[in-house]
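Sharing a structure here in structure tokens format.
As you look at this complex, bear in mind that one protein chain is not there, while each of the others sits in place.
Let's look at chain A:
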Amino acid sequence: MTAQEVRLCGLLLQEHFGEVVAKVGTHLLKSGAQNLRTIIHETGISLDLVKKSLCVLVQHGTCVFSSGRKAPGSPTEYRTSCDRILRILRYPRYIYTAKTLYGDTGELIIEELLQRGDMTMSSTVKTVADRLTQNMEEGRSMDYSEVSSAFSKLVETHFLQRCPPMAGAGTKDSGTPATPATPAIPGTPAAPVSTAPPTPESFPDCYRVPHVTLIGRGKRRLSNEDGEDQRNAKKTKMDSETHGDEGIYWQVNFERFHLHFRDQAIISAVANKLDQTSSEIVRTMLRMSEVTTSPTATCTKPLSANEIFRSLPSSYNIPRPILDQYLTLLVDDPMEFVGKAGESGGGMYVVNLHKALANLARATLESVVQERFGSRSARIFRLLLRKRHLEQKQVEDFAMIPAKEAKDMLYTLLSQNLVQLQEIPKTPDYAPSRTFYLYTVNQLPTARMLLQNCYKTVANLIERRLFESKESKRLLEKSQRIEAILASLQASGAEPEQLTEVEEMITAPEKQQLEALRLHINKLDSAENQVDETIFLLESYVNSTMSVY
């Protein structure tokens, strides 16, 4: 939990849940596991608000509770972790992926689940159907069965999973989706004290869709119900119908999305380096091993060339010998995306996942050095990555850069900690004239450092966005008021002159300012998403190296 991560988590919590939750969340991040009383005491927030904040955090899966460490029966302790909160940054990407894979229905399902944390299938289906119906033309509505089938598809491909049942929660949460098990009640003493919360995957029913009786169509909200709905939006609607899936809550399976992103990154890298057909072959291989490969595997299960040939999409009918040639080329490529694991079945091939991630991380590091310091510094950086340890003179010779400039560049890289100096003494006293000084680059520590820089960058972007909105707060409020007046005038049937009169209340320079503000905020938003792509690559790389040990 580094300072940059905590800062970013605080900002994300503030944007999505508000000040109080942000305060409680960052406090828990900084101080580890604590019980309710300590939290209240140290943050100085009232019991009521703390309870509500903890509710929100638990609902979204960011906070876990367990019985105290000191003795069974001691008050429950609450713990948060950075990873889950940092996922909030990636929500837009998840929603977009669901849209590309499963259309609008999928997109809305994922969006609802991300917003609410966890929900039962029936309530999700109903809400999504209502939303879809709202956007359709008059007289048409969305059938529940369509939404249910989209939901089932998402579960089949493991994008959604059941929340693990809480020990001792039992009958406390029935019916209403938005009330989680109240945290103030400690778990029953008989429940085993486990140090790690059970993973959702450890339950056998994780991906089983329950039998739900859902018949009906989405309801369109009429305009006079608007005011009522707004009041009820936050309150939980007591559902008088039951559908046979009480107590079964579903959440988004982030790991599965991450595997999907990783596969996409590998496929686009192959497409850039080689050609479209090779990337299609790799895509087929990855698709075939989606469910058979564990998330932390170094490479996929071996696939025979015969299987690959059969599973290629029909639009690419390439003859069998050509496929063999493509596979051989993929194996021979220095990037080693694909490896050969045997000769049976026409050749057994695997996709080297960890190697591909390491190569992508290395390309990211090189690109950062190139953009920041220039192509000649990038040449020195790549040279050191290849040759590991080099003396000053050797660096100049290999890179063919004049001595003075090479020295300057090396020292700049050294001061930014991208390059390290290794001393090898010839004599036991480290006399400078009798020591070898070798320059070297260590990929993993450099990647970690860059990752922290990315977190700081995103936090900077968010802060700038908040600052820009705050600066123009007055203007924004004015424009909102004018829009509200316009809307009400239109609804009550006003004449065009009145409308133009109201519109002119915003002067032209103010309109320009608003336009500029809108552009700025969009730019900052998209920049956050771009930096998140880098964060994803580097995080996957760092995690892949850790899982080996």
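One rule holds in what follows: contacts are C-beta pairs under 8 Å (C-beta built on N, C-alpha and C of every residue); 3 or more make two chains touch, one makes a residue touch a chain; residues count from 1.
Keep this in mind: contacts and distances are computed from a predicted model.
Novice: Of the candidate names "DNA-directed RNA polymerase III subunit RPC6", "Translation initiation factor eIF2B subunit alpha", "Aldehyde dehydrogenase" or "TFIIB-type domain-containing protein", which one corresponds to the UniProt protein name of the undepicted chain?
Specialist: Cross-referencing UniProt, the chain left out corresponds to "DNA-directed RNA polymerase III subunit RPC6".
Novice: Have a look at A:311, A:325, A:512 or A:547 and name the one touching the chain we're not showing.
Specialist: A:325
Novice: Who touches the missing chain here, A:148, A:364 or A:544?
Specialist: With A:148, A:364 or A:544 as choices, the missing chain is touched by A:364.
Novice: Please pick, from A:335, A:351, A:409 or A:438, the residue that touches the omitted chain in the full complex.
Specialist: Looking across A:335, A:351, A:409 or A:438, the contact with the absent chain belongs to A:335.
Novice: Kindly state which of the options A:153, A:464 or A:478 is in contact with the chain not pictured.
Specialist: A:464
Novice: Out of A:71, A:400 or A:491, point to the residue that touches the absent chain in the complete complex.
Specialist: A:400
Novice: Going by the touch rule given at the top, which residues of chain A touch the chain that is not shown?
Specialist: 268-269, 272-273, 275, 277-278, 322, 325-326, 328-329, 334-335, 359-360, 363-364, 366-368, 370-372, 375, 378-380, 382-383, 386, 398-403, 450, 453-454, 456-457, 460-461, 463-464, 467, 516, 519-520, 523-524, 527, 529-534, 537
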